[in-house]
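This report refers to the structure that appears directly beneath it.
With one protein chain withheld, the remaining protein chains of the complex are depicted in position.
Going in written order, the chains are labelled A and B, and every chain counts its residues from 1.
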Amino acid sequence: MPSSVALTVARYRPERESEPTFQTYEIPFRKDWVVLDALNHVKDSLDGSLSFRWSCRMGVCGSCGMKVNGTPKLTCATFLSDYLPGPIRVEPLDYFPVVRDLVVDLTDFMRKLKQVKPWIIRKEEKAPGEGEYLQTPDQLDTYKQFSMCINCMLCYSACPIYGLEPSFIGPAAIALAQRYNMDSRDEGAAERLKILSEHDGIWQCTFVGECTKVCPKHVDPAGAIQQYKLTGATNWVKSLLLPWGTR
Amino acid sequence: MERITPLLWLLFSAGGTVAALLFPVHFFLTGLAFPLGWLEAPSHESLNRLLTHPVTRLYLFILISLPLFHWAHRFRYTLYDGLQLKHLTVLIAVLCYGAALAGTAMAAYLLWNIS
Partner (left out) sequence: MSAEPHYTLYHPRWYRRRVSVWWWLQKRSYTGFVLRELTSIFVAFFAVVYLWQLRALTQGPEAYEQFLARLTTPLFLALDTVAFLFVLFHAITWFNLTPKAMVVRWRGKRVPDWLILGLNYAAWLVLSGAVAFVLLRG
């Protein structure tokens, strides 16, 4: 085990450069350290000017997504020991504008997430006195996987379609829309269909499958999108054959 | 164009399934085994006999037409994404689906007019 490892970090300081550069730091190697620990060491002891996002440091908040050696990862879940002998390259997520160093702007995703209405939509809500909405374990199983999304944006960073076509609504947004479409308590599938079946909705996806590969919570957004394509297409056929019965 | 995207995707899926299930065996026989003499090719008469059945003609129509639409849809997106030819998107779509339609029409014409 080496005593130290090199960390090559992307820097971007708009007040003094117009293009990102790289800066290498020699950090102590600890076998239980993750990349986030290394970055925090840099910020605490070597270079306080390094900017990056992090929060829970245990893989549930989705804040610390960055590219490690070219692959989008949660830095709180990426062990230094897997990247020996180094150097380990840390860069901001692809396809999002870089604000500073390793910080990217996520406004685009936030806007798209709102568009798919990620909440239970019902025509009539039950009054609290009437009790809960009941759901069997099998009904929960149909959407549970998609509810695991922590909005970490690794999938957007892996999706080449999102890189080529920034207006593409993207894997996480569609997976979350599916999470609600498949929820037995939800009645809003028709409302979400409108935004999802637009040109920049599900039909942009060509099932590259990279999103599912990098997802740290095993949400399988690629699967969600393909399943939704089938639903969307059958709905379309139904609306064509039975125009009066569209719900 | 947008309003028929679900239809184009369904054709793409159907064509892909037909191609995946049936093309390997057909291609192996027609493209390799028969020309190389590994297996005996069916004679002109036996093929014509098969063609008299309407089921054969329907089968051949599906075998030719659906994979063409599979190619059209997939290739269109490959050009659009792979080569970033966004400004030619309408032209690409017209050429791809047009070619698939032309192949389909020709197959339909040939199969319909078999005496």
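Note that in this section a contact is a pair of C-beta atoms (placed from the backbone, for glycine too) under 8 Å apart; a residue touches a chain by one contact, two chains touch by 3 or more.
Computed from a predicted structure; not experimentally measured.
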Residue, one of B:Leu8, B:Ile92 or B:Ala107, that touches the chain absent here: B:Ala107
Sole contact to the chain not displayed, among A:Thr8, A:Gln23, A:Ser51 or A:Thr206: A:Thr206
Sites on subunit A contacted by the missing partner chain, in the whole complex: 12, 14-20, 70, 94-95, 97-100, 105, 136, 138, 141-142, 160, 163-164, 206-210, 212-213, 220, 222-223, 226-227, 229-230
Interface residues of subunit B (partner: the chain not displayed): 15-17, 19-32, 34-36, 39-44, 46-48, 50-51, 60, 63-65, 67-68, 70-72, 74-75, 77-78, 82-84, 103, 106-107, 110-111, 113-114
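Going forward, only the chains that are shown with their structure count from here on.
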Distance from the mean Cα position of subunit B to that of subunit A, given in whole angstrom: 37
Residues of subunit A defined as touching subunit B within the complex: 160-161, 164-165, 197-199, 203, 206, 229, 232-233, 235-237
Subunit A-facing residues of subunit B, complex: 2, 5-7, 9-10, 13, 74, 77, 81, 84
